[in-house]
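Here the complex is missing a single protein chain, while all its other protein chains stay put.
We call the chains A and B, going by the order they appear; numbering starts again at 1 in every chain.
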Amino acid sequence: MIQKCLSNSNYTNEVIMFNAKNLFLYVLSLFLPFALIAKEVPREKTVIVGSRGITAKEVWSPYLLGGNHQKGVSFFYEPLYFADNLNGHEYPWLAESHSYNDDATRLTYTIRKGVFWSDGQEFDASDVAFSLKKLSELGSDVRLGGNYKTFIKDVELLSATKVVIHFHAPAPRFHDEVIAQKGDSGFFVVPEHVWSSVDWPQYTNYNDGSGPVTTSPWRLNYSDENRRVLDRVDSCDDYWGCKTGFINLPEPERYIWLRMEDDTSMASAVIKNEIDQTHDLRVELIQQAIEKNEFVTTWSGREKGPYGLVSWWPSSLYVNNRDKHLSKANVRWAISKFIDRDKVNDFAFANNGQVSRYPWPAFKGLSDITASVDSLGVNTNEYNPSDAEKLLTEAGYTKKRGFWVDASGNKITCNIVAFGIFSDIGPVIAQTLVNAGIESSYSEPPDAIDQLTTGKYNCSIFGHNGSQTGSIYTTLSMYTTDNSQNRWGYSNSAYDEIVTKIATSANQNEIKDLTNQAMKIWLSDLPDIPLTEFFNRFAISEKYWTNWPTMTTDPYMNGLHLHTGMAYTLFKLKARN
Amino acid sequence: MNIVYYIRRIFLFIIVIITAISLNFFLPRWTGQDPVQQKIVQLEIESGGGGGEKSELIESYRKKFGLDKSLADQYLTYVISTLKLDFGYSISLYPSKVADLIGRALPWTLGLLTVSTLISFLVGSLVGAYLTWSRGRKILESIIPILFVFSAIPFYLLGLVLIWLFAFELSWFPLFGGYRPTTIPDNSLKFFLEVLEHSILPAFSIILAQSGFWALGMRSMMVTTKGEDYMTLAEAKGLHSKRIFFNYGVRNAILPQVTALALSLSHIISGAILVEIVFSYPGIGSLLYQGIKAFDYFIIQGVVFILVISIAFSMLLIDLIYPLIDPRVKISNL
Partner (left out) sequence: MLGLGILLISSLVWFAFYLVVDFNHAQALSFRPSQPPSMDHWLGTDRMGKDVLTSIVIGTPQTIQIGVVAGGIGIVLGVILGFMAGFFGGIIDYVIKFIVDVFQSIPPLVVLIIFAISIPGDMTILQLSLIVGVTSWLGPTRVLRSQVLVMKELNYVSLSRFSGLPSWKIIFMEILPNLLPYVMANFVMTVAGAILASIGIEALGLGAFSSNSLGMTIYWNIWYSSLLQGWWWWWSPPILIIILVFVSLYLISQGLDEWANPRLKTKF
């Protein structure tokens, strides 16, 4: 009976379930599979993290439809390069070096020797070539595959350690934007001998609990929707890095990811040192945690803000350009000038936020571009209500009974729909607009995302999945007509033309020039109203582990556990005592 | 006995199931929102997007879940597979199957709910009965308002306050979950003890909130019963007061209570859902909430179906047993 329960995962199992006589046995049998590996690892050798978001227990492939690489998955896919765009670090890992040819149509990687997979097979450039080639064939059929198909013409395996990528057109940003593993994106190499015979969009890599074949020192112990447990290999010889002397085994012997949806429990848990790292928390919660527990610290340390690191997702007030009033640039600029961003920062983040001028993050790799766009002299953060009023009057609006209306008496509306993470600034922005005479409100309806993607919204608050380093092409392309990310409904053919030119240019000066031209148009239109940088504010407990990357110690990597840099961080953590 | 009564009752049960299935199917779809779209964008938010077109991804998803077929088609498939207890794949937690998710969550809810409801019913009723019996005990009488106050506070608020007080400030109990974060579930006694430890606060909040309700109900029942003639007769006969209390008083008063229990089952479950959410308890309630937030039709359908069946089944049981415990019930009056 129990064997039958264990082996059948189709509906016969459920039929049995409802037979009262067997209910008890069924319940018992649910626990049996878990009795497989119950190795005891002490708390001091375990790293425990908590975050929101639920993922099915079988999701262990980033290419799976519905897949996800956060929550431990990325650990199993060691990258060619680890990268940290906030401060411009890059760490070669499975690759030793890379180089472009002169016109950026060929990219060559030199792969490290001595790497092997967990099933004993050797790892070499053929795995890299296979992965790249397959991705370029599958394209959007798999998650994350789009870019490969768009750019890659062919992949050439030169030797066991050299692989060359041929592009359709010059792609100087391919290494930074696609290959280097940073934050939430990167190239995940897979073993050819396993993946050549599976269906990529369906393959979970869960392998009935034994987890992925990997080069990393991690093995899957347990996985369900609420927790994931990864164990480190025991001996140095089981991991290529240690065996070849490249790097020592990570000190943590176990990594546990916990699902915690509730901010309060997460904060309480870190205060009691039950978890070592949290997900994003509100400023005052972090301050509470710091106050109540001497071991708690953050990216900016214990003493002062902003308690987090800038993420690549700057937030802005999304205005639907298709709306009757919001389609006018004057109205959009007026809205922007009505918002006192410093006050918002004060109110929402107790002054621990950072205003953002442009829809790309304040990363080191983009500082040149930011400086060059700054030279155009347009301040998107300006708080100037009288200017705003002038703009509205120019566009034919008058103020009646406290609200701005057009000639037919219709009020300008900007009702904001958003979700959870913007609860801080949402109501504040809405109130500001109401005070200025624009009808506004803030709500979090369950269909907010739906409204946003189908263009049915009035206003919203959201981030930008754009460029992170090198050039702002990706961000710029988000505003081109009919781009799938263009949720604002913005359309300007002159702008589109310039952006298309940037895509195919390999000349740095030309790109810089074109970028400024495009931004000039963008700035005068302001299809999107920049608000603040998005911070990843998480709390860390140093009771058991030290040497976390922080601004005050050594910001060697983006330390949030959801991001791909966590695998790197684990190598650097040191046990307290 | 009265076969007709039993047949009618079971027939009702079947109709309830079918109606529940149908409503279950139409209500979420009536909202007109697209769960697949939702899921894809959610993914994008969580993980920096992947570039390229999303629409192909969305299309393959829709085909996979049969969402591109006509409504009638979907309905038929749905009814047939539900009766086979195959709830299909979950959308938001793909590739997990809904039946698996429910199977793992159900034991937690069953355990927590049945135990707490039984305890609060018994404790509440006995306390309520006892309170009417022994007059003059001022201290006991003051319990009534306290109990009532507790039953006035919604379960989940009570739960929140309990967590903050006992788990956080006093650290007597664990903060969340069904078992300790570092533990991997297995078959050991240690594990079961942990489960017990983690279920005390959730159970306590349900018990506190519900006992008041049962106590008060029982109290009014007892008062009515006390006025009955047979009670006076029993006293006059000189029967032992405890015997009168249990065999005559409680035994008669408990009957309407049992009916009340049957009727309020769905309300109890509603409350339990909220308690589970508050305590991050890995039961059906949390699963349902998860499904609702993600518009995951299939999870919602599966869980609601299970809930409805359980409630209908329990009501059926109670209705079938009732004539056995109370011979006075006139069957034809149903």
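Convention: a residue touches a chain if its C-beta (ideal position, glycine included) is under 8 Å from a C-beta of that chain, and two chains touch if they have at least 3 such contacts.
The shown structure was predicted, so the numbers you read here are calculated from the model rather than taken from an experiment.
S.K.: Which of B:T77, B:T114 or B:S220 sits in contact with the chain that's absent?
M.R.: B:S220
S.K.: Which candidate, A:L138, A:L230, A:A267 or A:V405, sits in contact with the chain we can't see?
M.R.: Residue touching the chain left out of view: A:A267.
S.K.: Per the definition of touch given earlier, which of A:N207, A:S327 or A:S441 contacts the omitted chain?
M.R.: Answering carefully, the residue with contact to the hidden chain is A:S441.
S.K.: Which of these, B:V161, B:L193, B:L233 or B:I321, touches the one chain of the complex that we don't see?
M.R.: Of the listed residues, the one touching the omitted chain is B:V161.
S.K.: What subunit A residues would touch the chain not displayed?
M.R.: Here the touching residues of subunit A are 263-264, 267-268, 282, 284-285, 288, 347, 415, 417, 423, 427-428, 430-432, 434-435, 441-447, 451.
S.K.: In the complete complex, the non-displayed chain touches which residues of subunit B?
M.R.: 12, 15-16, 19-20, 23, 27-28, 30-33, 132, 135, 141, 145, 148-149, 152-154, 156-157, 160-161, 164, 168, 220, 223-224, 227, 263, 266-267, 269-271, 273-274, 277, 288-289, 292, 295, 300, 304, 307-308, 311-312, 315, 333
Heads up, the rule we're going with is that only the chains that are shown with their structure count from here on.
S.K.: Centroid from C-alpha atoms only, then distance subunit A to subunit B, rounded to Å. What do you get?
M.R.: Taking the average C-alpha coordinate of subunit A and of subunit B, the gap between them is 38 Å.
S.K.: Considering only the defined contacts, which subunit A positions touch subunit B in the complex?
M.R.: Of all residues in subunit A, those touching subunit B are 9-11, 13-15, 17-18, 26-28, 30-32, 34-35, 37-38, 43, 46, 48, 53-59, 64-66, 68-70, 139-141, 143-147, 149-150, 183-185, 201-202, 204, 221-222, 224-227, 229, 256, 258, 260-262, 265, 268-269, 272, 274-275, 312-313, 446-447, 449-450, 452-454, 463, 465, 474, 484-485.
S.K.: Which subunit B residues qualify as touching subunit A in the complex?
M.R.: Touching subunit A from subunit B are residues 31, 33-34, 37-39, 41-57, 60-61, 64, 84-86, 90, 92-97, 99-101, 103-104, 107, 163, 167-168, 171, 175-177, 181-182, 184-188, 191, 278, 280, 282, 290, 292-293, 295.
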